[in-house]
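After this line comes chain A, so read on.
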Amino acid sequence: MIRLTIDGKTTEVERGTTLLHAARFLDIKIPTLCYHPLIKPFAACRLCVVEVKRSWGMELVPSCHVACQEGMEVSTGSSHVLAARRLVLELMLARWPNVPILRKYAAELGLEKPRFASPLRDEREDACILCGLCVRACDEVVGASAISFAERGIGRRVATPFNLESESCIACGACALVCPTSYIKFEAEDHRGKPPEFLLDPNTAIYMPTAQAVPKVPSIDRDSCIHFQTGGCQKCVEVCEPGAVNHKMVDEEIEVEVGQVLVAIGYDTFDPTPMAQYAYGRLDNVYTGLEVERMLNSTGPTGGRVLLKNGKPPRAVGIVHCVGSRDENYHRYCSRVCCMYALKFAHVVKERSGAEIYNFYIDMRAFGKGYEEFYSRVLNEGANVIRGKVAEVVQAGWSKQKEGALLLRCEDTLIGRFREIPVDMVILCNAIEPRRDAEQVGRLFGLSRSPDGFFLERHPKLDPVATMTDGIFVAGCAQGPKDIPDVVAQACAAAARMMATISKGEVEIDPVRAEVMEEYCSGCRVCSALCPYSAISYVAERKVSQVNSALCKGCGTCVAACPSGAMTGYGFTDRQINAELEGVLAV
Partner candidate 1 sequence: MPKLKLEDLAEVREKARKATSLREGAARVKMTVHMGTCGIAAGARKIVEAALREVEQGDLRDVMVTTSGCAGLCSREPMATVEVVGEAPVKYVDLTEAKVKAIFKEHILGGKIVEQYALAIGSERAY
Partner candidate 2 sequence: MQLETVDRIIQQHHADKTALIAMLQDVQSEFTYLPQEALVYLSRTIEVPLSRAYSLATFYRAFSLKPKGRYSIAVCMGTACHVKAAVKILEKFERLLHIKTGQTTPDLNFGLEEVRCLGCCGLAPVVTVGPDLYGKVMLPKVDQIVKQYQKQGARDAKT
């Protein structure tokens, strides 16, 4: 640490700290033009001069560049300093009388109007004051070197080569960002601070994927990050105090050895596009449930307001239940959660927009604790419920007033009439369906799937979390559609089952299992392909198959299939069975 005195105040700073930083730390203001915290000091505007006591007297030095030294005595506001600053500023004002930042500093120094007029007087407010920030940002930080100083002396200017569009410009906008006078303007839209949902792209090169991202850390977009284009910049690394930014990080595969696995891969939502009658993706203001959920989120694109595409609130909203569920053409099962979230939408949308709500249902399934009560409440709030399947969603008329409005056609089965209901927005409560990759995952873990595609538990009543393979458990919508409380309960149950095994410390296995007689095994791998429990693996070094006795259930499929007779049941070889038979027959 270094001790020095600035304006009579003694302070301690780290070695290498510039006078400017030390002064700012003490809340002493020093005007700067060519200084930027992320760019190396240039010491060219000379506005930041301060007075330092030397053995030969007081010396003016640029504070942005000179480092603190032990015992230094610095004065930042002496009449000498102020007079020098004022004159330097006056010289600049003589050339650029209308640049706001110069005028601001001049006003602070009590300078009204410059006494001189430069022969190169430039009246523009956004004149270039040759601070060089843009050139240095482009060269040092970005590494593109698209602009440079041209000419010299009084004729110095900032320019692209031959004043033509520069080929090496990567349009990062850094030059415009640092320009103190807006001489350089960035013509593309500035996306900073806007939510990514609006842009279909990250808003900046380093961004938060969503407002509620887990884990809540920013990530780098390789396509917009300057570093990945020029190899330069990395200013985020410099300013990140914990040193958390790492440009070299790439996706990696980690191998972990485990004894048990809980398969909870979740679900996909049904894509209603194929149901052409609902016009999803074809007409505006037709949304899926998850999309509306995002809209209702207070950190979402509309800040939680319910809005139409034209930015106005809807006057009437139709909520269609059982989209893809309970449908012979798509999924025969009931997705279980739609009725309740549809009622939630009915409640929330009405509350936020005051719109008329129409729910179209087949059967209202509000079973369980408090759900039926919620249904009654929504009804009391004035939501319309219509029992009947929606036939189609169409554009309502062609008149100007009705432009954009939608028409829902359905049969009201309770009154037995065909109805057409005009709405502004349609919410499709689409089905829960198995994950696209459920089949691969199932094969990986040797899991069976029910006809609807969800993973099959060992027993629907007695063992709803285990699978046919020991040590593999399922929970959540991977096993079947369910709501959050059910998922939590099932997950806890699965976890408890796994903990039980761990706490026991050992696993009991059935003595009935298959075994390979390696001397006969030809390594044909017929067995491993057939094993329903993935218990047989192939040992490449010895070119034989091997049975994992913890996984093997002793079903015997492999024994029967083995063409060379190498696979036998443990304790059930032909010789043993023959001996047993002989023993029995001998009696």
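On the choice of candidates, all candidates are chains of the complex that A comes from, given by their letters.
Simple rule for what comes next: contacts are C-beta pairs under 8 Å (C-beta built on N, C-alpha and C of every residue); 3 or more make two chains touch, one makes a residue touch a chain; residues count from 1.
Everything numeric here is computed off the predicted structure, so don't read it as measured data.
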Candidate from 1 or 2 that touches chain A, complex-wide: 2
Touching residues (chain side chain A, partner candidate 2) in the complex: 139, 144-152, 159-162, 166-168
